[in-house]
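Only a single protein chain was left out; the remaining protein chains are all shown in position.
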Amino acid sequence: MAITTQAPEPPEARRSGAYAGFGPAGPIPLAGESIPPPVGRRRLALPPMTAKLAAGLIIGGLILLFGILAPFVVQDPATVNDIGLAGPSGAHWLGTTQTGQDVLAQLAYATRGSLTIGAIVGLVTLALSGFFGVVGAYAGGWIDELFSLISNVMLVIPGLPLVIVISSYVSDKSIWLVALVLSITGWAGSARVLRGYTLSLRSRDYVLAARVAGEKRWRILAVEILPNLVPLLAAQVVFAVIFAILGEAGLSYLGLGATGSFTWGTMLYYAQNGLALRLGAWWWFVPPGLLLALFGAALSLVNFAIDEYVNPKLRKAPR
Amino acid sequence: MTTLDARHLVKEYRLRHTTLRAVDDVSFTLEPGRTLALVGQSGSGKSTVAKLLMQLEKPTAGEIRLDHRPVQRRGAGLAAYRRTVQMVFQDPFASLNPFHTVAHHLERPVRLHHGGLSSPQVRERVLHLLERVRLTPPDQVARRRPHELSGGQRQRVAIARALAPEPGILVADEPVSMLDVSIRLGVLNLLATLQREEHLGVLYITHDLATARHFADEILVMYQGSIVERGPANDVIRAPHHEYTKALVAAAPDPERRIRELRA
Partner (left out) sequence: MTEPILTVDDFSVDYEVEPTVHAVRHVSLTLRRGEVLGLAGESGCGKTTLAYGIVRLLKPPAAITSGHAVFHARNGDDVDWSRLDARELRRNRWDQISMVFQGAMNSLNPVISIRDQLEDVFTTHRPEMGKRERRDRCGDLLERVGVDRARLHSYPHELSGGMRQRVMIAMAMALEPQIMIMDEPTTALDVVVQREILREITRLRDELGFAVLFITHDLPLLLEISDRIAVMKDGEVVELAGAVELYTNPRHEYTKMLLASFPSLTGEPR
């Protein structure tokens, strides 16, 4: 799963440089060629708020809130009721499942479950790809070769069959196991992208200047290189989360996921098993499917915004 | 006051099918208070010489001596070398980290090479450096990030950074070729002034014969890795010996020569 985020371009710099003349000590700056007023405290902190970014953040934020807070206020999702498969009503806003469980409650817990998987995979991918990609590329030499080899091997191993094999060995899977499995199969692509970009950063003049100034290598990595990697890292993490959530949904739908827990994928799995489509019980599979699609779209929008910020060529209107 | 000796430097790069000799038996001496110009076109090897002098690459053969002693490549010896030999890079837009303020760029070398100074003392040195390179008011400039400054201002920051450790030798790798025409002489004048004030030995690397003639005492002409001609600046240009030097002098735009031709 290769990301096509391009390397960030340096922002346009002011090019004015006219001087009023040459004095005995060198040029005299024109009154107009003065130091410009400050642009802001931190330049690279956040991309500008565009419609895309706002939409992505709002939708994603709402779903996130739902996943965090809703489980505290809904009914118990596991309680079996006698009414069987029933549509939305006053007592059950999104109806019930085949065994009478409240769909809204399940949706709340499922959101939490899916988001948890997304978060875990995001963090683990960040750690693994950061280590194997960035540290390897910066160190150079045999470390770079070794890490690159490991990344490439992991990349070449087919992800889905590996996941299926691992999943089929362990029968009673928890969310944590599923998250781990997805992380292991997903970090290599990011590592390659990060490695490429770190290699290019490593030979930039300001890194060489830091070496010439006498900085220690680890400090150069932390202080000079890492801050310029942040936008790319952010995009990679967001992408990893999307991959995790969609991947988990796919796995669970095949019955290979954390069937004992509530996630969007497992809801779809049970809905499929309970013949929801055939029976017309739209309230069972549409909500999880809709939230899945919406959250994926929201994260993608955020990623587009990061891409546009990082690569000025993608921006439509001038800033 | 330092002397830098480059003796029979060779740098070879191993490519897939061949070996590229970027630097072929180059020798010269940098003395305090004198400017040496290394003139050559792209691909002549002059930037590689700069990298060798800054210990960004190791020479395949030959040696470098600082104050008549062989250079150290690690530990305290390397730190002392870095304090004494500094560099101004060609591209003012790439040699400063877009993420950090000007103050950060200048504080780091001050802290590294003058350890034990308190924060206010470091701050004072930073402001003093900015004043020396005519970037005023210094406290405002210190707060800016590189993209908020013009090319000429950035290059002055780069010069200030190079001066922060109080070096004895300065390598200037095409310091003005990426700046607007009208500010080039200003930056070069600044370098000349600082050289006089600090009694530096300067290596001025350029492709432009005209500025080399005006700012250097001695010119070394480099072609495909070797030095083909050397001598006092005016002599090399007025009476070149080597074919390549003659071609360079003839090819450089020379308005006065042209006007003479047109009037004749």
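Observations on the model:
Labels for the chains are A and B, by order of writing; each one numbers its residues from 1.
Basically, contacts are C-beta pairs under 8 Å (C-beta built on N, C-alpha and C of every residue); 3 or more make two chains touch, one makes a residue touch a chain.
Since the structure is predicted, the reported quantities are computational estimates derived from the model, not experimental observations.
Note that of B:L191, B:L209 or B:V228, the residue touching the chain absent from this view is B:L209. Contacts to the hidden chain, counted on chain B, fall at residues 41-42, 180-185, 207, 209-211, 213-214, 234, 237-238, 247-259, 262-263.
Just so we're on the same page, only the chains that are shown with their structure count from here on.
Centres computed as Cα averages put chain A at a distance of 44 Å from chain B.
Contacts from chain A toward chain B in the complex involve residues 10-19, 22, 25-27, 29, 33, 35-36, 38-39, 43-44, 204-206, 208-215, 223-224, 227-228. By the touch rule above, chain B contacts chain A in their complex via residues 54, 56, 78-79, 82-83, 86-87, 89-91, 93-100, 108-109, 112-113, 134, 137, 140-141, 143-154, 158, 161, 164-165, 179-180, 182-183, 185-186, 189-190, 193.
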